[in-house]
Every structure is written in structure tokens, then in C-alpha cells.
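In this view, the complex is presented without one of its protein chains, the others remaining in place.
For reference, chains read A, B and C in written order, and residue numbers begin at 1 within each chain.
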Amino acid sequence: MRKTVGIEEAVAKIPDGARLMIGGFMGVGTPMRLIDEIVRQQKTNLTVIANDTARPGVGIGKLIAARLVRRVVVSHIGTNPETQRQMIAGDIDVELVPQGSLAEKIRAGGYGLGGVLTPTGVGTAVEQGKQTVTVGGKIFLVELPVRAEFALINARRADHLGNLTYALTARNFNPLMAMAADTVVAEPQEIVPVGAIAPDDVATPSVLVDYLITRKH
Amino acid sequence: MRKTVGIEEAVAKIPDGARLMIGGFMGVGTPMRLIDEIVRQQKTNLTVIANDTARPGVGIGKLIAARLVRRVVVSHIGTNPETQRQMIAGDIDVELVPQGSLAEKIRAGGYGLGGVLTPTGVGTAVEQGKQTVTVGGKIFLVELPVRAEFALINARRADHLGNLTYALTARNFNPLMAMAADTVVAEPQEIVPVGAIAPDDVATPSVLVDYLITRKH
Amino acid sequence: MDDKTLIARRVALELQPGYLVNLGIGLPTLVASHVPPDAHIFFQSENGIVGMQAVPEDGLESEDLTDAAGRPISALPGAATFDSAMSFGLIRGGHLDVTVLGGLQVDNDGHLANWMVPGSLVPGMGGAMDLVSGARRVIVAMTHTAKGEPKIVAKCALPLTSIRRVDLIVTELAVIEPIEGGLLLKERAPGVDLATIEAATATRLIICGDVPEMPVR
Partner (left out) sequence: MDDKTLIARRVALELQPGYLVNLGIGLPTLVASHVPPDAHIFFQSENGIVGMQAVPEDGLESEDLTDAAGRPISALPGAATFDSAMSFGLIRGGHLDVTVLGGLQVDNDGHLANWMVPGSLVPGMGGAMDLVSGARRVIVAMTHTAKGEPKIVAKCALPLTSIRRVDLIVTELAVIEPIEGGLLLKERAPGVDLATIEAATATRLIICGDVPEMPVR
């Protein structure tokens, strides 16, 4: 039942070649200590599912710069020239997914759906290789669920059980990813006693969280 | 920009024959004043989309007892013998939808999805008349989106702009329905000034709410 | 010990620390009373809570906090509340470790029927179809017979709840595990012999060696 774990021990659980979801949007709401520790432990050949690769030197951008990532599934790489360079050099595979579709794909993975039907991408390059379904005369793409082995989550607060809250726009993909991975590791900015987060304020229930990073090693 | 409206005026906007979503689960989280006023104004021939028809004399059960409802789309009617009687007599059409599918159908209606793929109901009576899609060798039902003309929402608090919070298990279908109707009418237990609900605590953003029922006429 | 208590006690032994568990209405609800208070089991109710608990005394009920039957409950410290989509995301997404449901019939394929009797009882499926389709482990807790008629049959005559094979059947006579190829008799109730179980069952039971008595705490 004990979920608290030091940062070294948490990252040691991630094997090379792992498939990771990482919360955050341009680095905001990204678990920075986990990123730094992955770089320190030099986990290689990673697949990263995230909104973006942020900027060079920021958040997921550090994993890119350290050349630890073999494949990314993201909505854009426009803000990180290093990702673009590695893509052109053939060192990193980039799968671009419309941001709203990415959110629904991750949600579908966590919610046990076989997929969702979305109008986004119909008739564009995004349609390639995808099933379409016609509903009421309108064409929709079938966007399939996405899951990962690990979700690395940034939270504003956690209680000792692992209930999580998020702050402002640092929420973004974090609560969705916390549903969609085999193992969920949360890096809260603050840990508070059970009861300090009211039931209505919990965004991610404790039962979803496997490990909670403590403040120190 | 003014959204506040008296209960009589709000209900007067609902025509006979309207298609209504009504929040609540066995009456908990159901907008009780709106229900009472619909009975008082004798709106007839209604279609009600909701989790259930509660119990006789409670919540949506009052609309059933007053014989104002022609059709319900619900996950169960087992707790309301009056609904069952009217169904057997042919006075009310009952469409039964698995509860989780109902939640996703309403969400799809509000989120602009063409539908979702769910394993629930495959190979059962629920499959009848539905498209199936095979993903990774597994069969899923295509559950189509549902929308309504009006969503009648019970909220714990509203601010003057219409931002809403919900309380405990009174939340249930309310935030989903607030996305999925042409006109959203909220009946809050309490109205507070703008700023009294923090951004992270808003469950339904004000832009979704058309009318806010005031305390008095 | 009466039949229902026996069933509830035996089912309680299936619940392990840290589990997320949903108990259906009726007999399954009794299981909660037979779980040790220090068992660290999280009970979910599909109307939107993890961490539900019995109301400790009269007068402490909240009208915004009930179980799926609309009865007042309380909440453990560290409970979380959420909307119906999230609630069924937990169920359908494989986050629910166990669901315990009542049954009208279970058949040789491990298929459960528990939501309607054509021509007489049409309560609706509520959350049952989602629970059976989505929970990691489905336990059926029911009396072995109804008005003398066996409920464990070769082929369900009643409409199925799901085509997913349930994982365990617990009755006042026996514990039975549906497996590939049939129903394996795992345990018999204290003092009950095999002939009694077989006489009350309308299909062949697979018996492998000695069938021990149920452990009951």
C-alpha cells in the first residue's frame, strides 16, 4: 500500500525502450525532477507520448537533447528545432497527431474505449491508414486508443494516499495520462495529509496512482 | 450577457414536446425547482434523457407521475413502478442504454464526436441496430452521440457569470449534460460573486451556461 | 449464519488490500460489512465516488452523497468524487479490480443474465453491462436457486448482460469458477455435499479431485 518512493528508485523502474506518457504543455505541467533523473540515469531508446517536445533545454526538450528518445507521438515539434533536426537525420521517429485527437486517444486508452469518431483530420494527411465511419451522412475518422507502460505526471498537490490536484494550465494532459498507463508515477509539488484534499477537489483519484515521488531521495 | 432568470420565466422557454436532458442519479443532483415548475406549467409530450426516472414522487418521478413524458432515454426504470406501468400501457417509450454508454453518448454529443466505440453491450440485446467496428481483432459497438434542446442542471454553486461547481455524488451527469444541449439552464443551490469560485474549482465554465435560476421569482 | 451472510462473507475473502471494488445493489452490498476495517479496500459507487462508507449514525446523512441506489452513504478520508463519465472510465478502463453483482442466471459459458425478464420485469441494465464488460474480475454473488429453480444453467434463457465470461460464482451452496469448457466446482459450503449442489444446478459441474469446504472468516 505504500506508494511513496524516492526519485532515483522511481526512475530505476523504467527500462530502456519504455513507452512513456509525459504530462505537460510546452513544459508547463511537466514533471521536471523525473525528466532530470531520466537524463541522469541515461534511459535510452524511449518512446514519448506527449503534447509536444517543448523547447531545447526545457522539459521533454532535455530528453531530446540527451538523445534518449527514439520515437515521439506529439501534436507539434515546431518549438524545438533539435527534434526537427533529429527527425530529418532519421534519429527520431515523429508521429504527429492533432492535439484534440491526441487528448481523446489517450482518454480512450484509459477509459476502455475501442476508439472515438472525430471529424478532425478527415480529408487531410491525418486520414492516411485510418478507418472511417459514416454517421448520419457525415464522415468521421476512427482514432484508436493509446496507452503507455508508464505515465509521468506533474501534480500541484498529492495526499498521502495519492489523490492528486492540478494547478491552472499545468493540468492539461496529466489527468488523462494518469488513466492510460500500466504504472503511474506522480511528481507532486506538495504532499499533504489525507483529508487535506476534499473529495470534490480530487482530479485524479488515489487508486490510479502507483508511485508518489517524495521531496527528497 | 445577463443570464439570471426567474424560475417561471426559465421554464416558460421550454415548449411542449421538448427534448430535455435532466441531471441527477436517483434524484440526487436533479434540479428540483425546475422539475416542480415544469409540473406546474404542465409542459407535455416531453422526451427526457437522464440516468433514471428515480422513484415515484421524487425528481424525474414527478414528471412521470404527472404524465408529462412521452419518451425516456435512461439506464434503468427499476426503481419507478409508475414508469414501468406507463411503458406496459404504451403511454411512454423507454429506451434503455447502459449507464456508461449513456455517459459517453452524452459526452460525445457535447464534445463534437461522431460516436465512441465501446465493448459494453456487444453480443447482447443492446447491439441491435448498431454499427460494429473491429479494432485489433476485438468487436466494439458504435455508440452515437446524444444531444437535447435543453439541459436542466443542478449545481452546488454558481458565480454571477455562470461558472458551476457540483457537490459529491450530486455531480454525476450534470457536467456532461451542460456540454450537450442547445440551451443550458442551471439551478444552483447558491449563487456567489465572480471570483468566489477559483478557476481550478470550476467544473462547468460559464460560457456553457445560458440561464441561471435565481433564488426567487 | 443465513444464506446471504454466508455468501457475503465468502465474497469478502476475494478482496485484497488496495483493491478498487464496486458492489452491485442488493446482496452484493452486504459484502462491505464483512471486510475488515483495516483492509484498505476502496469501494466505488458508479454514481461517482471512490471511498464510500456506511453512514455512521442517523442524522449524519447528506442529500448530496448517496450510493447508486440513492441511499445515504458517508465517505472515507481520502475519498474522491467525480462525474459519470469518469466513473465509468474507471470501470470500463480496467481500473476496477473487482465487481460483485447479483445474478438471475449464469450459464455453462460463464455468461451472466441479470438485467431483465422479458414479459415481466424490465428494470434496465443500469451500470451492469459496463461493469461486467470492464471490471478486471467479475464475481456473481447470488442464491443458488430462485423459488426452487436452478439459476446455474446450461444456457441462459434470459437476455445476457455481457458475453464476457464471469470469473467466479459464489452461492450459499458453492463457489464455482467458469473456465474454458465449463463450470469448475471449487468449494462447497460448510456441511453441504456434492449431491446437494448438483441437484440444485441445471448443468454439469466440472469436479477435479477433492472439493474443499469454503473458508469463511
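Assume contacts are C-beta pairs under 8 Å (C-beta built on N, C-alpha and C of every residue); 3 or more make two chains touch, one makes a residue touch a chain.
What you see is a predicted model; the values in this text were computed from it and never measured.
Chemist: Could you list, sorted by label, every displayed chain in contact with the chain left out?
Modeler: So, spelled out: the chain left out of view touches A, B.
Chemist: Of A:Ile7, A:Ile35, A:Leu113 or A:Ala170, which one is in contact with the hidden chain?
Modeler: Considering the complete complex, A:Ala170 is the one touching the chain left out.
Chemist: Looking at the whole complex, which of A:Val5, A:Val39, A:Ala66 or A:Leu96 touches the chain that is not displayed?
Modeler: Among A:Val5, A:Val39, A:Ala66 or A:Leu96, only A:Leu96 touches the chain that is not shown.
Chemist: Just one of B:Glu37, B:Glu104, B:Asp159 or B:Glu187 touches the chain that is missing; which is it?
Modeler: Selected residue, touching the omitted chain: B:Asp159.
Chemist: Given the full complex, what residues of subunit A touch the hidden partner chain?
Modeler: The list for subunit A reads 25-29, 51-52, 54-55, 74-79, 84, 87, 94, 96, 98-104, 107, 118-126, 156, 166-176, 203.
Chemist: Residue by residue, what part of subunit B touches the chain that was omitted?
Modeler: 1, 107, 109-113, 159-161, 163, 179-180, 194-195, 199-200, 202, 205-208
Keep this in mind: only the chains that are shown with their structure count from here on.
Chemist: Averaging over Cα atoms per chain, report the distance between subunit A and subunit C in Å.
Modeler: Whole-Å distance between the two chain centres: 35.
Chemist: Which whole number of Å gives the spacing of the CA centres of subunit A and subunit B?
Modeler: Going by mean C-alpha positions, subunit A sits 32 Å from subunit B.
Chemist: Two or more other chains touching the same residue: where does that happen in subunit B?
Modeler: Where subunit B meets two or more other chains at a single residue, that happens at 104, 118-119, 166-168, 171.
Chemist: If you look at subunit C, which of its residues touch at least two other chains?
Modeler: Within subunit C, the residues that touch at least two other chains are 49, 75, 81-82, 85, 88, 91-92, 134.
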